[in-house]
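Let me begin by handing over the structure; questions about it come next.
As you look at this complex, bear in mind that one protein chain is not there, while each of the others sits in place.
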Amino acid sequence: MRSRPLANTAAILVALVTVFPIYWMLLSAFKPAGEITSTAVRPWTWHPSLDSFTRVLSQENFGRYFVNSLIVAVSVVVLSGVVAFLAAVALTRFRFRGRTTVLVMFLIAQMVPVEALTIPLFFLIRDLGGTVPGVGLNTLGALVITHLAFSLPFAIWMMRGFVAAVPEAVEEAALVDGASRFTVLWRITFPLAAPGLAATSVFSFITAWNDFIFARTFIISAKDNQTLPAALQMFVKPDENDWGGIMAASTLLTIPVLIFFVLVQRRLVSGLGGAVKD
Amino acid sequence: MKIVRWAALVAAGALLAACAPPSAAPQKDAGVDEKTGALRVWLFQEPNQPPKEKVVKEAVDEFTAAHKGVTVEITYIPTNNTRHEKFKGAFSDPASAPDVAEYGNTDVADYVAAGGFADLTKDVTGGDISKDLLGSATIDGKLYGLPWYVGLRALYYRTDVFTELNIAPPTSYAELAAAATRIRAAKPELYGIAVGGEYTFGALPFVWDAGGDVAAKKDGKYTGAISSPESRAGVKAYTDLFATCPAQACAGLTGGKTAELFATGKAGMAILGNFNKGAVEAGAAKGKYAVVPLPGAKPGSVAPAFAGGNNLGVLKGTKKRSLAVEFTKLLGGQKYQTKMYEAMGNLPTSSAALADVAGKDAFLKPFLATASAGTRFVPLDPAWVKVDSQKVIPTMLQKIVTGQASVDKATEEANTAINGAFGR
Partner (left out) sequence: MTTAVRVGSRRGRFLPLLYLLPTAVVLVPLFGYPLYQLGLISVFDYRQPQVSGGQPAEFVGADNYTTLLSDPQFWNVLSTTVWFAAACVLATLAVGAALAVLLTRVGRIPRLCLSLAAMAAWAAPAMTGSTVWLFLFDTDLGLVNQTLGIGGHNWLYDRYSAFALVGATVVWHSFPFVMVSLYAGIKAVPDSVLEASRIDGATVWQQFWKVVVPILRPIITIVVIQSVIWDFKIFTQIYVMTGGGIAGQNLVLNVYAYQKAFGSSEYGLGSAIGVVMTLILLVVTLFYVRAIRRQGEEL
């Protein structure tokens, strides 16, 4: 496509406006305490300070929480990718009775307010812990399976479009060449649907990474299994907000997601670039 | 799909049969009283945690030195809304529950109704904690926690502005209102007094001072009292102050935001707690402020302050009751209250500890005067949580200051909402 100067300028401008709040978050995290709540607001600072970050990072077990969050988010991404891909194949490549019902059920699953489900889930997880080790209260497994359940309906809906976009001619050609159905699925369809996988994984990652509703409900006493967002909640207080702390904590929360985005984005673009087109 | 329909039928059938929703086994006395092992303790996280940890560690060392074979595991939990989930989780799953926990005293009624805390009436006796404060942890005559520390609010004012305009620190509501008006008139860039529509504990002292209350207890049952003539006078006194802090800017403010306003030098006065000192010192108002007790309507009187604070409680399902009680009494005792004050600035609840720290710090004087003038508390009933989360008081204040309703109408509506909350 041809690039036009006007469009380029517009894109850069929109980018600047969009990124500005993020810049402001970073800036506030680096501002010294007095400057954040000053009536002379300046969009820069001459005295960058690491105080806010030190306060956040000096929290007991910070590294541990970080790793926990990462474990949960990555597990959810991998599991939901595979499971959603299979379900999407079933829903796009096959016609069967009840197909629409199943699809609508996945939508319903997303409509229910999460708060309304935490109590039943609490008891479910508690009882599950008694029979299946590793997924009871206070375990990371509990977080993985609930986030998996909550990210799947959307992931399946999302993947469906991408699987549908994979030309069946390619699959059929491979079948004709004598490849097994399983091989076609994993060697042909799966890579071709990878951009979709990238998009859905971004979604699952964010939901699992940013959540604290389940973390605070299921991780009660095991402080070693706490996740990052739940731990960083302490900076948000009803009566006296520690702006610097909140912004520093938010920065630390946002950066890993951004890194994940950048990693995935390249796959997304390259995948879209060639493979899908005839 | 047959299976789906079949499952739907089964589900519908089960619903009709109306099985009860899930429920935990009620917490009971564990029936054992272990004298060794790990004692689990929950304390609140603080923005500036290390000093608290240091004091707690001293207490733990002292405790473990005196008890062979006992370890103490401290877990710091967040203070904001997530704390409720933690506690409710602990009440429903004894395996996750601590033995001792710090909790906010406004939560006591809710937690006790949930069956979470043990009765400590027989254990905490002969202390030197004031009746007002013990009352804030007592439900139906039983004590459910040891008041550990409190935070009290008083009137912060700008010394430079008062000197410049030649105003004396107010000693009555009339003087307070006059000072606020004066400041606003002479310095339009300042709010006379920073008040907020969402600042319940800034408003209630005026209601209490006028002889009113949120709800009154009669025959063991609370009914709304916010529309009584006394309460209305108090509500009017508070909302009148918005003349010097226009609704456009102040109707949505919380207590924390008024502290921010005062700290940044945007207000001549503010009703802030001893715990706001740090925020004020970090702002432009540093070195230019002083504190006096919030005056009542009667000249020279002090408006009753809200006695918000934290208690130490023992969980009902604990297997180490004796140890838990002993640790509570040690950490909540005079010695460690004093140390906690030195580390964190938390006001002690023990009179002896209070007298001890008062001699050391002049900043505390107005807060101690407020304490000795008598403090008040919110209704000790689980329904208070409902009144609070439905924002009954803020909605009332906001309707008045934005002109959506008269004092009479807004208090009437609030009273209906309060009765509704207590009614269930």
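By written order: A and B. Residues from 1 in each chain.
By definition in this document, contacts are C-beta pairs under 8 Å (C-beta built on N, C-alpha and C of every residue); 3 or more make two chains touch, one makes a residue touch a chain.
Just so it is clear, the structure is predicted and the values come from calculations on it, not from any experiment.
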item: Candidates B:251, B:294 or B:364 - the one touching the absent chain; value: B:251
item: Touch criterion as defined above, residue of B:184, B:266, B:320 or B:376 at the omitted chain; value: B:266
item: Listed residues A:15, A:50 or A:78, member touching the removed chain; value: A:15
item: Subunit B residues touching the omitted chain (full complex); value: 7, 11, 14-15, 18-27, 84, 88, 91-92, 110, 113-116, 197-198, 247-249, 251-252, 260-261, 264, 266, 382, 385-386, 388-391, 395, 398-399, 402, 404
item: Residues from subunit A at the interface with the omitted partner, ascending; value: 1-4, 7-8, 10-12, 14-16, 18-19, 21-22, 24-25, 28, 37-41, 43, 82-84, 86-87, 89-96, 100, 102-104, 107-113, 115-117, 119-121, 123-124, 128, 145-146, 148-149, 152-154, 156-158, 160-161, 164-165, 168, 171-172, 175, 181, 195-196, 199, 202-203, 206, 210, 229, 236, 243, 246-247, 250, 253-254, 257-258, 261-262, 265, 268, 272-273, 276-278
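To be clear about the criterion, only the chains that are shown with their structure count from here on.
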item: Centroid distance [mean C-alpha coordinates] between subunit B and subunit A, Å; value: 37
item: Complex interface listing, subunit B residues touching subunit A; value: 1, 4, 21-22, 24, 40, 45, 47-50, 75-76, 78-82, 85-86, 89-90, 92-93, 95-98, 254-256, 259-260, 263-266, 275-276, 279, 282-284
item: Residues on subunit A engaged by subunit B in the complex (per definition of touch); value: 33-34, 37-39, 55, 58-60, 96-98, 101-102, 105, 118-120, 122-123, 126, 137-138, 212, 216-218, 220-223, 230-231, 233-242, 245
